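Missing here is one protein chain; the remaining ones are kept as they sit in the complex.
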Amino acid sequence: MKEIERNCKKRLFLNWFVQALVFVITGLSLVPLFFILFYLTKQGIGSVNWSFLTHLPRPVGESGGGVLNAIIGTLIIASLSTIMAIPIGVTAGIYLAEKKTGKLVHLLRLSTDILQSTPSIVLGVIAYLWIVKPAQSFSAFSGSVALAMMMLPTIVSSTEETLKLIPYTLKEASLALGVPYYRTVLKVILPSGISGILTGTLLGIARIAGETAPLLFTAFGSPYLNFNLFKPMNALPLVIFNYASSPYLEWWRQAWGASFILIVMVLCFNLLAKWGASKWKIKF
Amino acid sequence: MEDKILITEKLYAYYGEHCVLKDVNLEIPKFKITAIMGPSGCGKTTLLRCFNRLHELSPGGRIEGQIWLGKTNLLSLNPIMVRRKIGMVFQRPNPFPTMSIYDNVIAGYKLNGIKIKREEADQIVETSLKKAALWNEVKDFLHRKGTFLSGGQQQRLCIARALAMHPEALLLDEPTSALDPKSTAHIEELIIELKDSVTIVIVTHNIGQAGRVADYTAFLYLGELVEFGPTERLFTAPKDKRTEEYLSGKFG
Partner (left out) sequence: MKDIKTDRRDIFFHKVLALASWVVVCLVLGILITLILSSLPIFKAAGLGFLFHKVWDPVNHRFGAMPFLAGTLLTSFLALVFSLPFSLAIALFLGEYFYQGAIASFFQSATELLAGIPSVIYGLWGIFVLVPLVRKLEMKLGILPYGVGIFTASLILSIMIIPYAASIAREVISLVPTELKEAAYGLGATRWEVIKHIIIPYARSGIFAGILLSLGRAIGETMAVTMVIGNNNQFPTSIFAPGNTMASVIANEFTEATSNIYLSALIGIALLLFLVTTVVNIIGRYIIKRLSVKK
C-alpha cells in the first residue's frame, strides 16, 4: 500500500514538473517577441514623424529626409502583384475545388506545394532571368512578378479551402433552377466564398509586403520617387536592408523608422484579414 | 382518363455500375399530387433527380429508357430547359445565403440572366410569395437575407423560388423532414392549395403525410416500382404483399 502511495506521489510530482517546464519554456519563447517589439517601438517611434513620411531620401551627410518613395513603392509593387496573382490563383483554386480528382488536379496540387516552399530568393533570381535580363533594366514590374509568384499558392489554397466548405445543396439549388454550370459557379458558389478568398488574399499581401529577397535584383531600389513600372523602384524592405548595412548612424535610425512603418502596415493587413473574416462571414 | 404529364418507360438509372432504378414505368397525372414512398435507399430521390435531369450530374450518373414530358421526349431536351420547366425543392432548405429574400425568389431569372422589368419582378415576387404562403410574414423585410428566416419559412421561400419560374411540375424531396410539426402542417396545406396550378410529385417517408395530401401514391422497393394507384385504394387494399408490409411498418 505504502509502495503504491509513494509511486503515486512520484508520478504526480513528475506530472507537475513537466507542466511547469512546458509553461516556463512557452513563456520564455515569447521573450524574443517582446524584445523585438520593444526595440522596434523604442527606436522606431522616435524616428517616425510627419516629415519622415512625406519626404524623399537625402544624400549621405545631410540629415532629415524620409521614405515617402519607399512607402509608395511598396504599395505599388504589392498592388501590382495582387492584381497579377488573383485571377490565376482564384481560377486555379476553383478548378481544384470543383474537379477534386484527375491528373491535372494532382499536378496543380504538387505545383502549388512546390511554389509555396520555394525560397523567395529563388523567385527573385527567376524574375531577374525572365524579365530584368532581357529588358536590361531593373524594374518594379519584375519585382511584382516575383512577389506574385510568392502569393499565388496562398490564393489558390485559400480559394480551394473556402469553396470546399460551401454546401453542395447550394449548387444543386442553382442547377435545379436551370442555371448553367458556369453561371452557378460564378454567381452562386464564388459569391458565397468571397469572404474566405478575400481573407486569404489579405494574408497573402501581408506576407509579401515585407519580403526583401525577391526585390534585391528586381525592383532594386531607388532614391527617387518613381511611378514608372519599368524603372527601378524603392520599397520599404529594401530601404531597411540598405540602410542597415550602411555605416551611417543617421541611416540606421531611419532603418528603424522604416521598420516601424513596415510592421504597422503588415499588422494592418493581418488585422484587416481577421476583421474581414468575421465581418463578411456568410451564414449558410 | 386525366392527362399525364410525366411518363417513364422502362426507366433504368445507374451510379456507375450500380443500378438504382430498374424498369420503372410510371405515369404521373397532371394537376394532381403524387407521393412516392418506399424504404430508405430504394431510389426515390434518384427518381426525382431523373425527372429534372439532375441525376446525370452526379458522378457516374446515367439514365436508360424513356421519360416523356407531356408529348415531348424529356431526354432529348436540353437539361437546362428541363430544369427551368420542372422545379425542385430539397430535403434541407437551401436559400442562397448571399441573396435577400426578394432576390432569392427571382433567383431563377437573375442567375439565368433573364432580363425582367422592375415592376414585373415585384409582381413575380409578390405572387410567388403569396402562393407559398409566406408573403404576410416577410413583406416588410424583403431585402433582408433569406438565411435569417426560420427553417419552415426558408423551405417556403425555396418553394416560392421554384414557383417563380412558373414550372409545369414541382418535385419535392422530403420537404418537411427537417421541420417541426407546425411548419410541416403549414407546408402540407400549401401543397394542397398549389395543386390547381401545378403538378406536384412529393417524396415522403411519412405515411400519414401521403394519406393527407396525395391523390396518387407510388411505392418503390429496391429500385422497382411495386405498386401505383390512387392513395386511398393503395392504403386500404394494397395488391402487393410488400406494400402491405411497408404500410404496416414492417420495414423502412
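Order of writing sets the chain letters: A and B. Residues in each chain are counted from 1.
In the analysis below, a residue touches a chain if its C-beta (ideal position, glycine included) is under 8 Å from a C-beta of that chain, and two chains touch if they have at least 3 such contacts.
Only a predicted model underlies this, so the values are computations on that prediction, with no experimental measurement involved.
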item	value
Full-complex contact with the absent chain, from A:18, A:45, A:83 or A:135	A:18
Contact footprint on chain A, counting only the chain that is left out	11-12, 14-15, 17-19, 21-23, 25-26, 28-30, 32-33, 35-36, 39-40, 43, 87-88, 91-92, 94-96, 98-99, 104-105, 107-108, 110-126, 128-130, 149, 152, 156, 180-182, 185, 206-207, 209-213, 216-217, 220, 237, 240-241, 244-245, 252, 255-256, 259, 262-263, 266-267, 270
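To be clear about the criterion, only the chains that are shown with their structure count from here on.
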item	value
Gap in Å, rounded to a whole number, between the CA centres of chain B and chain A	48
Complex contacts: residues of chain B adjacent to chain A	52, 54, 57, 80-85, 87-88, 90, 92, 94-98, 107-108, 110-113, 145, 147-148, 158, 161-162, 165
Complex contacts: residues of chain A adjacent to chain B	167, 169-170, 172-180, 183-184, 187-188, 191-192, 194, 282-284
